[in-house]
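All protein chains but one are shown at their positions in the complex.
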Amino acid sequence: MSLNTYGHLFRVTTWGESHGPALGATVDGCPPGVALEEAMLQHWLDRRKPGQNKYTTQRREPDAVRILSGVYEGRTTGTPIQLMIENTDQRSKDYGDIAQKFRPGHADITYHQKYGLRDPRGGGRSSARETAARVAAGGVARAALKMLAPEVRITGYMVQMGRLKADRDRFDMAEVEQNPFWCPDATAAAIWVEHLDELRKSGNSVGAVVEVMASGVPAGLGAPVYGKLDTDLAAAMMSINAVKGVEIGAGMAAAELTGVENADEIFMGNDGRPRFSSNHAGGILGGISTGQDVVVRFAVKPTSSILTPRKTITVAGEEAEIITKGRHDPCVGIRAVPVGEAMMACVILDHLLLDRGQTGGQRGAIG
Amino acid sequence: MSLNTYGHLFRVTTWGESHGPALGATVDGCPPGVALEEAMLQHWLDRRKPGQNKYTTQRREPDAVRILSGVYEGRTTGTPIQLMIENTDQRSKDYGDIAQKFRPGHADITYHQKYGLRDPRGGGRSSARETAARVAAGGVARAALKMLAPEVRITGYMVQMGRLKADRDRFDMAEVEQNPFWCPDATAAAIWVEHLDELRKSGNSVGAVVEVMASGVPAGLGAPVYGKLDTDLAAAMMSINAVKGVEIGAGMAAAELTGVENADEIFMGNDGRPRFSSNHAGGILGGISTGQDVVVRFAVKPTSSILTPRKTITVAGEEAEIITKGRHDPCVGIRAVPVGEAMMACVILDHLLLDRGQTGGQRGAIG
Amino acid sequence: MSLNTYGHLFRVTTWGESHGPALGATVDGCPPGVALEEAMLQHWLDRRKPGQNKYTTQRREPDAVRILSGVYEGRTTGTPIQLMIENTDQRSKDYGDIAQKFRPGHADITYHQKYGLRDPRGGGRSSARETAARVAAGGVARAALKMLAPEVRITGYMVQMGRLKADRDRFDMAEVEQNPFWCPDATAAAIWVEHLDELRKSGNSVGAVVEVMASGVPAGLGAPVYGKLDTDLAAAMMSINAVKGVEIGAGMAAAELTGVENADEIFMGNDGRPRFSSNHAGGILGGISTGQDVVVRFAVKPTSSILTPRKTITVAGEEAEIITKGRHDPCVGIRAVPVGEAMMACVILDHLLLDRGQTGGQRGAIG
Partner (left out) sequence: MSLNTYGHLFRVTTWGESHGPALGATVDGCPPGVALEEAMLQHWLDRRKPGQNKYTTQRREPDAVRILSGVYEGRTTGTPIQLMIENTDQRSKDYGDIAQKFRPGHADITYHQKYGLRDPRGGGRSSARETAARVAAGGVARAALKMLAPEVRITGYMVQMGRLKADRDRFDMAEVEQNPFWCPDATAAAIWVEHLDELRKSGNSVGAVVEVMASGVPAGLGAPVYGKLDTDLAAAMMSINAVKGVEIGAGMAAAELTGVENADEIFMGNDGRPRFSSNHAGGILGGISTGQDVVVRFAVKPTSSILTPRKTITVAGEEAEIITKGRHDPCVGIRAVPVGEAMMACVILDHLLLDRGQTGGQRGAIG
């Protein structure tokens, strides 16, 4: 993690502002020979694309991604892959208000304090638009995983909106693609629709919890003690705009468990691999994957750009009120789902390469 | 974060195993001219030292730290600082049981799966003993902060043990040093004493939540989008043994807030600096510090080394039961408090240097 | 140095192939507030541009650089700067011969051996076209240096072509811009014209030595022992295509000196700063700048793409002969001059930021 770069061997640098000519991701260290074309990345970008329903910003961006380098005749060459998405719907509106006032809960004030200047157009670099670049890079990671570890499956979904939690007993993964919230609990999704409509109409917004699960992850990915798989996952998820908490497995609730409860007991599976009675560990022990599902959750705070007036100050230091008009998501958590998936894909691939580098990917056999 | 190294400019590499001859930290990139002597580091190590009361492991280690390099006549020279702590109380007991069986919830199995071999003595590299090296390194960071940003104050404390939460209305920071849990709520601490005694006697263990607060942190530390201050804090805390969740400010509860509630409204303070009505952000917006208190919380799972028998398998793949005798903390969260403080100190200093490198540390004035 | 990324704090990742749609550089970590516009970068790119005289490739590329991010209203914002140069003159010729045969002395064979596939069009990633991206990034570095260390001056020039060396007694820096070789010795340049004409006509090519000098570099840049200023300069120059040797100050000839000869004796200058009797050190002692001119030289091998037939093998493993038709520089050393300057600018700026981060840029006074 080096300012705008993420990853050890599979390294992603995102660049670009909300209202500049373009944004994108520079992907370095991708394995050679991976089948890759723009349509494969577009598939993932379309899931995150704004303006798809009334719960996401009405900005109209095709988010068409172009591969400018690193691919020859449909295969990665092992050299840097440049992914570019042009911005097309930067409305020629007046940004004077945002340029002069700091939105509470927004990066406006800290960018000003750090850099002394900022690009106020649509939030500039701090806009959630930056996450489009991550989704594109995540598409590259998925393509590489398809070649190197085809059994890996990554699925993200919302498990909570505001105080309303989905019920795990009702989870049906087939439902995830059937509602605008990527929620595996259809009943909860129906309730959320009403709740969010109400919030949106009242000029308010709301937070959410997203869970991302990776199954088929081989045992042995990760490393002590700062290169832990969960360390990198925590960093990856916390780096997403508006995220304020990250959990692995039992997460914060692990504090409530006793050692007896927390122990995921181990048995031998019929396939000669260890089998566990439970997964409080979220698939990671000592920073290294166990072969169980890797489970990460993160909380997304409510959009700070709201229609309800809030107290703030101006660049000149005067007290003021601000209302943020414009096209904002009432629940940014929704569009964080594909972003979380992308980060998971990048981290898993990166650790797969890192492990292959150090150990050759040879697993210590049991039995 | 590169396997065992943490930090961008202030870089800490920890090394060593629980039962090897020594462990320590290699600290590179420390500013020159910092007043530093062993006693200053020992102060922090003594807080984390095992065997201080019946709630921590009875292993007797003086944890005496030696500075082997990088300091001349009581001042850092800007060259690498090697901190070494010799292990003295490695009991010559038989580790055969742990060597052959994997403790559920422990790194035993994943180290075996990844590396094909492991040092089973006391958990080897995955032992919480590694955190002594972090505390020593954190002491260096504190000394440097004292010179560069003397207003920074870092305080860690436990806010939850098992299901028992401390009550923020009763918080009195003067109490933190008065009970074995570093708990600012004296009433809660008294209850925890009983709870933990019971658990310990029953051969069980329990999780905890630790909070670390840094006040006096200048605005402007951190950077988009992977070098965010909260990204690095999340990584730092998640890298501590047994941590399963990390929160900044409102944390996971941010999901429950509306945008109206979450907005930390901004006013001008009498000192010409912005003042906020609340701190849901935990002192960080857009990955950059606001000048408010930086607030991080993390959940520590219960020790997996317990006296209650659990099902597991052997290296040979046979099913078995395991009881972990020996000297183990019934609540490792307690000793995680000084570790969390150390990580906070390292991250804050690192970002101070990083910011000074890029921007010269000149803050964009308001007003 | 991480595959395609260079630098510690001022980090440059170049991307793109010779005949892809575009190439460029992702520049991260630039200080905020630097005056920057495309024309400033174009100035440097135009110096390197192909097709300017008969001694450089006849490919016609405008090499027009676009700034896609990181600049707002003519100032850098501290966020990543994406520099893109579109390729326009990729001739639709048949690359079959190069695709099937490996040019001796060229990266064709090693890319094949490493990656199993390669983009053969114009050399793909290994083409010297990649250096256009470095020159663009170097332009950003120069703009930042102008703000932070305006006294720094960087000048590159050729000092040798084949066996013909320029004569330092005839050096006149005003001549550098007056001949196609950036040679400060006008007499040598005139001789080189004839020599190169002859070589070119005979279907041959020739090597060269380039020197890059940075004056006005403050004392104190660099660090022990792998972050030395000369270590990073050596890496930077060696990373340029076709470079086979790098020298600092006396360079390889330092081997011939005695300690008495080599000692750059020190005196106090009238300006209160140390003054040296000579500069065998090339401005660097112990990896740290002395305040003298920083002097680097590097040897560029002759272009391997020549019209004289050479023995080689095919991808199928059959022996063959190869002639490389096309538009190739008879002396690639010429266009390496602005590239070397760009690398010098990047390294100096990077170390300026790095030093400011660690030490605050406060110099130990003498006297």
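We just call them A, B and C in the order they show up, numbering each chain from 1.
We take it that a contact is a pair of C-beta atoms (placed from the backbone, for glycine too) under 8 Å apart; a residue touches a chain by one contact, two chains touch by 3 or more.
This is a predicted model, so every value here is computed, not measured.
Colleague: Among C:L117, C:A149 or C:V193, which residue is in touch with the absent chain?
Modeller: From the options C:L117, C:A149 or C:V193, the contact with the absent chain belongs to C:L117.
Colleague: Touching the absent chain in the whole complex: find that residue among B:P104, B:G124 or B:G207.
Modeller: The single option touching the absent chain is B:G124.
Colleague: Specify the residue from the set C:Y6, C:W44, C:Y72 or C:F181 that touches the hidden chain.
Modeller: Of the listed residues, the one touching the omitted chain is C:Y6.
Colleague: Even though one chain is hidden, which residues of chain B still touch it in the full complex?
Modeller: 2-5, 11, 13-17, 20-24, 26, 28-29, 32-33, 66, 68-70, 72, 75, 77-82, 84, 111, 114-119, 124-125
Colleague: Name every residue on chain C in touch with the hidden partner chain.
Modeller: 1-6, 8, 14, 102, 104-107, 109-117, 125-126, 130, 160-163, 199, 204-209, 219-228, 230-235, 237-239, 241, 244-268, 272, 274, 276-277, 280-282, 284-291, 297, 299-306, 308, 310-313, 315-319, 333, 355, 359, 362-364, 366-367
Colleague: Where does chain A touch the missing chain, residue by residue?
Modeller: 9, 29-32, 78-79, 148, 223-224, 353-354, 356-360
Just so it is clear, only the chains that are shown with their structure count from here on.
Colleague: Looking across all chain pairs, point out the one with the most C-beta pairs in contact.
Modeller: A-B
Colleague: Determine whether chain A and chain B, two copies of the same sequence, contact each other through the same residue numbers or different ones, counting it as same when over half of the numbers at the interface appear on both sides.
Modeller: same
Colleague: What whole-Å value do you get for the distance between chain A and chain C if each is reduced to the mean of its CA atoms?
Modeller: Those two chain centres are 38 Å apart.
Colleague: List the centre-to-centre spacing of chain B and chain C in whole Å, with centres computed as mean CA coordinates.
Modeller: From the centre of chain B to the centre of chain C is 45 Å.
Colleague: Indicate the whole-number Å distance between the mean C-alpha point of chain A and the mean C-alpha point of chain B.
Modeller: 26
Colleague: Residues of chain B touching 2+ other chains?
Modeller: If we look for residues of chain B contacting two or more partner chains, we find 223-224, 359.
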